[in-house]
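I have placed the structure first, in the form of structure tokens, so that the comments after it can refer back to it.
Yeah, one chain of the complex is gone here, protein chain that is, but the others are all in their spots.
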Amino acid sequence: MTVDLFLLQLFTGLALGSIFVLVALGLSLIFGLLTIVNFAHGQFFMLGAYVGAFVLGMTGNFWLSLIAVPLAVGAVGMLCERFLVRPLYGRGIDYPLLLTYGLGLILLETVRILAGTQGIPFNTPPVLSGAADLGFFFFPKYRLFLIAITAIILVALWLFLERTSYGLIIRAGARDQEIVQVLGVDVGRVWLVVFGVGVAIAGLAGVLAAPIRGVFPEMGVPVLVEAFVVTVVGGMGSLLGAVVAGLAVGVTVSFTSFFYPEMATLSMFLLMALVLVFRPRGLFGRAGLLG
Amino acid sequence: MSLRLTRRSLLAGAGAAAAASPFSFSIARSQETPIKIGFPVPLSGPYSSEANDQVRCAQLAIDWFNEGASRKAELVVRDDKLNPGEAATRALELIESDKVDFLCGSLSASVQLSVNQVASKRGVIYNSISQSDTINEASDFTKYTFHEALNPHMTAGAVARYAFKNAKGKKVAYLIADYAYGTEMLRGFRNVAKETGMEEVAEVRHPLGTTDYSTFFPRIQSARPDVLVVVNFGRDQLNTLKQATDFGLKQQMQIVYPVILDTQRFAGGFAPFEDVIGGGNYYWTLEDEHESAKRFNDAYRKKYPDQGVPSAYGALGYAGVYGLLNGVKEAGGAKTDDVIAAMETMKYDAYKGAEYFRKCDHQAVQSVLILKAKAEDKMRDKWDIFEIVDTQPADEQFLRTCEELGHKA
Partner (left out) sequence: MVERSATAGPPARTRPGGPAAIGAAYDFVDRHRVAIAILFLIVLPWLTPYKALAVNILIYGLFAMGFNLIYGYAGMLSFGHAALFGLGAYGCGIPIAKFGIPWFLALPTGVAVAGLAAVAIGWFATRSRGIYFAMVTLALSQVVYYIVFQMVWLTGGEDGLRGVSVPALDIFGLELSLLDPTAKYYLILIAVALALWLFSRILQSPFGAVLEAIRENEKRAAACGYDVNRTRWAAFILSGLFSGLAGALYAIHLSIVPIETLHYFTSAEVLMMTLLGGMGTFFGPFVGALVYILLQDVVTVVTVHWQLVVGILFVVLILFFPRGIWGSLLHWLRP
């Protein structure tokens, strides 16, 4: 393996990892605060792609769809939280998990009914299509954009959590919910926002992935599994873990694809099994959480 | 009241609903019990649009038979959910409860093999309409097994002969979905590669259902092939082509598919498919050459005016049912052994020129089309997506021999 090839494979892995990071972020955020394992996460990803394709079809503007998707999908997510998930708080983790599983089926089938089963085209925006010369090799511009926008979303999320009063409450709530409640904060509203934000990021990931993976009803199914692997490897509820593990899984899959291509998917699960055996809480998981 | 009764009334309700839907189940009006053909296809799930077109086309074959027939035929459609276990259960239902005379259908290798097991054991003829080499082999084949679809060996062979002859250089790389369909196609390509002196520079097997193919590209690009053979199906096909276009693979090498899917080109936009070469059992412009294709297309346009032209997979639904009913016509009845004997000897022209079933393995000997995806600016209308660049004639020399398949001469 030459240096050029090594770098290309590494870069490809990082671009792949960017999508992993985005889908795992939302899942981890929701789990970290709400201790809800959102099994409909992949379907919100799919919903994002469909909303994006719809907005793109109406306006012809890719950037507009990037703004509209998180708003629309976040709104749907908040509705789901308010009317479906909320009654289940405090009833353990399996009930919400099973509820969101059912919710995922409903979302999937609804999209099939509304938009058909065949999938719809989603072209790469012209300004981002084609390849850029990175010195060592040519790399698709869109994938570079994907790495960049993931970084931007991470910074924005970090600012939201660290620099806003909402973020403060969320962080406090993640540490100790009772104290926050005692301090008179309306925890219900915080949860609503967190669920909305987590799901909105999943939707955004969906529309960002659309030019690469296409738009079709079943696109969220493998995503759920990928997001889980990343979240478990990183440690459930840890945002830093989601980022590190997302990139690590992307690079692992990428190099496995080079040396043992048929093991590419399995490598993810092997990594997860390894981490769980040696570090059962994941790389950055907190002790005590659901222990 | 038992659930059985409930179900009957439900079925009647479903029949009424279906009559209003694009495909209606024909209801025989004659006094005799109708000839029933069980038709399990994946109506729900990722291939539902293909499956629905198969039902539409199969119904056309029923109409063709019923015209002037004293004993009518009828299609009993079931959803196999693209799952072999579900398909086997449905096949049991069709045989034991609906008492069908024949079975036809399936869209995946594993589903057809499971239906074939169930049907063969119970002495029911099954005409499979999905690709597989295995079903022709002695271990799975029984005298009740018929295979109307192309098989990977003949498809890959036809495409390889065309693509390798017209290649710019001698280097070939393979990107193969890691399952039976991929392996069987790869075997077909390699046979021809050996004959034509192609040099294999890379073989990459990707897991089934991969969504991002980019991680497989560096190895392929560094091998600098002139031809890249990709073997995967459905949405995997669309995604691979989309991503290969982004990574500039198409400028560096000719991309070749054993089977190129019209339905995926409609679903994914036209650009990713541009200039890709692939095989196919049918493309609607065959009507310029064949009377039977014209007849089939016209019947389709007349019955389903909103659907455009039949898809290649839909056409297989037509041919599968046509083959069975043609056998019934020749045999003068629906008795299993008579129909087998008739199908083994008959020549039929369902939709693409003459075909017949080879006696030893019941494989339909038929032509294979080589298609090239037209550039978007060359398309006359939305249905004008492929060009037939070559045709491999119907000939047993393109099949594996009966001995190779394990059949005693």
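Think of it as A and B in the order they're written, each chain with its own count starting at 1.
Just so we're on the same page, contacts are C-beta pairs under 8 Å (C-beta built on N, C-alpha and C of every residue); 3 or more make two chains touch, one makes a residue touch a chain.
All figures in this text were calculated on a predicted structure; none of them were measured in a lab.
Engineer: Among A:R82, A:R112 or A:K141, which one is in touch with the chain left out?
Structural biologist: With A:R82, A:R112 or A:K141 as choices, the missing chain is touched by A:R112.
Engineer: Have a look at B:L43, B:C104, B:L238 or B:V276 and name the one touching the chain we're not showing.
Structural biologist: Among B:L43, B:C104, B:L238 or B:V276, only B:L43 touches the chain that is not shown.
Engineer: Any idea which of B:S110, B:N326, B:Q366 or B:Q392 touches the chain not displayed?
Structural biologist: Considering all chains, including the one not shown, the answer is B:S110.
Engineer: From the listed residues A:L88, A:L168 or A:V185, report the one that touches the chain absent from this view.
Structural biologist: A:L88
Engineer: Among B:S97, B:T345 or B:T401, choose the residue that contacts the chain missing from this document, as touch is defined above.
Structural biologist: Result: among the candidates, B:S97 touches the missing chain.
Engineer: Could you list which residues of chain B touch the chain missing from the display?
Structural biologist: 2-4, 7, 10-11, 13-14, 17, 43-44, 48, 79, 81, 83-85, 88-89, 92-93, 96-97, 109-110, 113-114, 117-118, 121-122, 132, 134, 139-140, 179-181, 183, 208
Engineer: On chain A, where is the contact patch with the chain that was removed from view?
Structural biologist: Counting over the whole complex, chain A touches the hidden chain at residues 37, 84, 87-88, 91-95, 97-99, 101-106, 108-110, 112-113, 225, 228-229, 232, 236, 262-263, 265-266, 269-270, 272-273, 276-277, 280-281, 290-291.
We adopt the following convention: only the chains that are shown with their structure count from here on.
Engineer: With centres defined as the mean C-alpha position, give me the chain A-chain B separation in Å.
Structural biologist: 37
Engineer: Which stretch or stretches of chain A touch chain B in the complex?
Structural biologist: My answer: residues 2, 5, 8-9, 12-13, 15-16, 19, 116-124, 129, 131, 138, 140, 142-143, 211-214, 216-219, 222-223, 253-254, 257-258, 261-266.
Engineer: Can you list the residues on chain B that touch chain A in the complex?
Structural biologist: Answer in residue numbers: 45-46, 48-49, 178, 204-207, 209-212, 214-219, 222, 235, 238-239, 242-243, 246-248, 263, 266-269, 271.
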